[in-house]
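The complex appears here minus one protein chain, its other protein chains still in place.
Let's turn to chain A:
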Amino acid sequence: MAYATTIEGTRFTFPDLKSLMAKATPARSGDQLAGLCAEGPVERLAAQIALADLPLKTFLEQELIPSEADEVSDLIARRHDAQAFAPVSSMTVGAFREWLLSPDADAPALTALSPGLTPEMVAAVSKICRLQDLVAVAAKRPVVTRFRSTIGLPGRLSTRNQPNHPTDSSEGILVSALDGLLMGSGDAVIGVNPATDSLPDYIRIVELLETLRLRLNVPTQHCCLGHVTVAIDAMARGAPVDLVFQSVAGSQKANAGFGVDLAVLREASDAARALGRCPQGGQVMYFETGQGSALSADAHWGVDQQTMEARAYAVAREFDPLLVNTVVGFIGPEYLYNGKQIIRAGLEDHFCGKLLGLPMGVDVCYTNHADADGEDMDALLTLLCAAGVNFVITVPGADDVMLNYQSLSHHDAVFARETLGRPPAPEFEAWLREVGVTDARGLLRGGAGELPGPFADASRLLPGRAA
């Protein structure tokens, strides 16, 4: 079915729902690369006007990717809750935007609505939202998850402490993790991206992080971000696995490119839960996503990259995760060209994830070949804090020496706490005071690398420094 709109006598037509969605998408290089984007700002507005008039329920009647050929589409269709959808079922996309912004859409209403929304619906409405809309709506939708810390409570910001090392050196990982803890980072997770993906290294890394956690009694959880199949093998060997990680995307073919499907994710989730490390009612899965991953795997089905990203959230939602984050600026300028595109994408991803009910975080980041810099990241962090993001990722001095890109620094977490008034998870906030990292007001003490008593003990984990 074709869609059309007329602007001052010029008729713009869009042959199908996919092309309407793609052409209504705010400009970004990935859709240009795929040959899907609007030819210019006027055609884009024409598509947005036509999209605003589209009944929301159209997305239940027409699939962008057929269920018969794609298990993600099948999952979206199977899990749709018609009763939860009822309050907005007669709205157009444009009226849905207005309702989301209205006081009627409060936290209980948005929470009840989540199972009734599909990724395509939230992607569609995000395309006609400006940045302020994306912030305002997401800020009304808290999503709280728990393991040893409670993440996503309103008014708080958690952090992933990411102590990567180019060769996975135990000492290198440990001192980097300590650096982050001394700056107050790590209440969402202490999570290492391994340089190697071997089982012995995976086990060594989680054992190292477990020892650190126990020695310092940190109320947090840890994760080695190896492949899910390696995590399954490690759990079978009794490794102390808190969280199981996997990158996921919005189509079966793109997930196959990551070497996963829904069945293996279910197996991993069940195995992690069976370890009994997570308290009752808590969560054990950690997912990362990012706009462009489906296109780069040639698995996007002619669908725009932002809608494909929202579809990845349907995969994540199936497994009740503790943490989900988009790695927004990592994939490169052929997908998100500059700071403006990265900032918008970060806010879109957070908005879509939250509306679908995910505990959404963002890796606020960029590569050196993108037209972006640390100031763009300052802006995105500040906007995300206003939007109520669950967590961000921080590394020493904003420089990830393993993945060769720039994320936020541990200092940025201090900025969020002290200037934006976003303390960490309550358990971790109390711990920071107890061990002397922060003072009674929650402000960073000293900072210059002096190790408070409990940390001096942790440094004895280093070889040759045993007491």
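Basically, a residue touches a chain if its C-beta (ideal position, glycine included) is under 8 Å from a C-beta of that chain, and two chains touch if they have at least 3 such contacts; residues count from 1.
Assume contacts and distances are computed from a predicted model.
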Chain not displayed: protein name in its UniProt record ("AAA family ATPase", "ABC transporter permease subunit", "Ethanolamine ammonia-lyase small subunit" or "Lipoprotein"): "Ethanolamine ammonia-lyase small subunit"
Residue of A:S269, A:S293 or A:Q406 in touch with the missing chain, whole complex considered: A:Q406
Selected from A:F85, A:F319, A:Y337 or A:F428 as touching the chain missing from the view: A:Y337
Selected residue (touches chain absent from view) among A:Q62, A:S169 or A:T196: A:S169
Residue in contact with the excluded chain [from A:V72, A:V414 or A:L432]: A:V414
Where the unshown chain meets chain A, residue by residue: 29, 32-33, 163-166, 169, 171-172, 174-176, 178-179, 182-183, 333-334, 337, 367-369, 371, 373-374, 395-399, 401, 404, 406, 409, 411-412, 414-415, 417-419, 444, 447-453, 455-456, 459, 462, 465
